[in-house]
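Of the protein chains in this complex, all but one are displayed in their positions.
In this document, chain identifiers A and B correspond to the written order of the chains, with residue numbering beginning at 1 in each.
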Amino acid sequence: MAIEKQEVEKLAKLSRLKFTDEELHTFIKEFESILEQVKAIDSVDTSNVDLKECGDRVNFDSLQEDIERQGLSQTDILMNAPSAKDGAFLVPITVEEGK
Amino acid sequence: MSEYNLVIGLEVHSELNTATKCFCRCKNEFGSEPNTHCCPVCTGMPGALPILNKEAVKKAITMGLAVGCKINNHSVFERKNYYYPDLPKAYQISQLEYPLCVGGHIDIVVNGQAKTIRLNRIHLEEDAGKLIHDHEGTLVDYNRGGVPLIEIVSEPDMNSAEEAVAYLEKLRSTLLYVGVSNCKMQEGNIRFDVNISVNKPGDPLGTRTEIKNLNSFRAVQRAINYEAQRQIDVLDDGGVIIQETRRWDDALGKTFSMRTKEDSQDYRYFPDPDILAIEIDEKFVEQVRLSLPKLADQRAIDYKQMGLSIQDAELLTSQRMYSDYFDEVLSCFNDPKFVCNWITSEVFKRLNVDESDVIDIPVAPNNMAKLLKMYKDGEINQAAARQVLDELWKNDSDPASIVDAKGLRQLNDVSAMEEIMKKIIEENPKAVAELKAGNSKTMAFFVGQAMKASQGKANPKIINEIVNRLIK
Partner (left out) sequence: MNYLDCSIKEILENLTSKKITSEELVKLCFDRIESTDTLNALNSTYKEQALIQAKEIDKKRQSGEKMGALAGVPLVLKDNINLKNTKTTCSSKFLGNYVSPYTATCAQKLVDAGAIVIAKANMDEFAMGSSTETSAFGVCKNPIDPTRVPGGSSGGSACTVAAKQCFGSLGTDTGGSIREPASFCGVVGLKPTYGRVSRYGVVAFASSLDQVGPITRTVEDSAILLNILAGEDQNDMTASKESIPDYTADLNKGVNGIKIGVPKQFFTNELSVEVRDALLGAIENYKKLGAECVEIDLPNVDKALAVYYIVSSAEAASNLARFDGIKYGKRANNYDDLVDLYYQSRTQGFGKEVKRRIMLGNYVLSSGYFDAFYRKAKRVQEIIKREFLEAFEKCDVLVSPTTATTAFKLGEKTKDPVSMYLSDIFTVPVNIAGVPAISIPCGVDSQGMPIGMQLIGRHFDEKMLFRVANAFEASTKEAK
């Protein structure tokens, strides 16, 4: 399975990771060999599988009751913050990128 | 504009008024110190896991049933992956393939014309945190992060800004009727995304743009009108519309491009493995259906049967709060027309009803009923009733004691009034002559004089009788 460099660059963007060209190169090779292994699943007949019926389910009654529980203090919430101000996390000025 | 069709679809995000957040048990409350209603879950700490709030699911289903949705008996939460500082896990828990509610509709009336707007779906998701910008950078507060939100997605069934606003008004009214959201626009409880395109009649649908994060009906209306004209101008100039997301600048009254579809994010939705699929049985759905309050349309029918006009019935049912208030006043003082006239005039005037928010009526219904009964029984006159209402508005209490304290009780003693009127007639021979000559307007002069002499307490009906009797 051949992977285009451009495609890997797009993935790097989605992953918020930067790679040097050399890293990208070895990465593409490794990636291709992993995907080669992964192809094994194509041969399995899964026509009688309904994913809706798979996995555990929960009924409404066993959901969490809407009753408040004390969370953490502001100090604990911020204790690992790389940068904080006025009880909030501080990050570089954020231009609305949209959601 | 007239040679183009306008096609509008709306996505409404409405925060649910649960006690706690959607996926943890932190308090759902607006306006506290930053990051004080937070825990490992809603700040995305390593190792934290979401748990689903039962009441949030119930409220989403309640709204779905109120607008005729089908409730999916199998519902799945998915992760919508994107990076933004207000999203602590770098994914939003939302729904895609199996939302809680599908279908449904909202019926609106614009310029006397009834129209049904179809809904695509209602799903449950979590709100993001709040960003505050200052000179040093952006401050991130996760108090709002994880608050339950329903997204109500319409089909592109609206063709004018007026229809869009009518749809939003009806939707907000329904949210308030079923009591699932506080709908306070100032607190960002309810926010709107608009999809809009234009095409010439007979042509296929045009390319649409999306305007994100509008937070008032007025902004929706202005943004639609601006964006429609912008698209028409582009097309008329031989240009093409680019599918993109646009931002509304309320101060400038314009939309601006945020990003185009080509560089739009790939959200990589997949079922959240931390949240089990939810099974909702038919019995539970029926139970919620039975617990729904009587909604606006049914209430309006009931009011018409009481003898109210269509306009009055619609006014009273436009907000559940008005209708509930009306019903409660009626339960103490059963005179529908009289109560309705008073509420739609005096009360609405004082509410200063604008589109942006719903304000509570500060007078208890039983006090309002007492006041109206005194007015109706002639214990006070209209001017006094208005004066008492002003007092109650500032400081709600027993209207009778205000009437007494201010000495507003109407003078209904005929002989005492006769004494006063005899004096007035004696002092105003010219007016008497005019009245005798058939100038009926002069009666107002006598009533005015009587009011002055009685410090506004005279009963105008009685004055009329006395003047007529003494002069003729």
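Criterion: contacts are C-beta pairs under 8 Å (C-beta built on N, C-alpha and C of every residue); 3 or more make two chains touch, one makes a residue touch a chain.
Values in this document were obtained by computation on a predicted structure and should not be read as measured data.
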Kindly name the visible chains that come into contact with the excluded chain.
A, B
Which of B:K59, B:R79, B:R299 or B:R320 sits in contact with the chain that's absent?
B:R79
Options B:A90, B:L205 or B:A383, residue touching the unrepresented chain
B:A90
Listed in rising order, the chain A residues that touch the chain left out are 8, 10-12, 14-19, 27, 30-31, 33-34, 37-42, 44, 46, 49, 51, 54, 56, 58, 62, 64, 72, 76-77, 79-83, 89, 91-95
Interface residues of chain B toward the undisplayed chain are 39-40, 43-52, 79, 81, 83, 85, 88-91, 138, 140, 266, 268, 270, 273-276
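In this section, only the chains that are shown with their structure count from here on.
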Separation of the C-alpha centres, chain A versus chain B, in whole Å, is 39
Quick one: which bits of chain A touch chain B in the complex? Just the residue numbers, please.
14, 16, 52, 55-61, 63-69, 71-74, 77-78, 83, 85-94, 96-99
The residues of chain B that touch chain A in their complex are 18-20, 24-27, 33-40, 42-43, 51-58, 74, 82-85, 87, 92, 98, 128, 131-134, 136-142, 212, 245, 247, 258-259, 266, 268, 276-281, 284
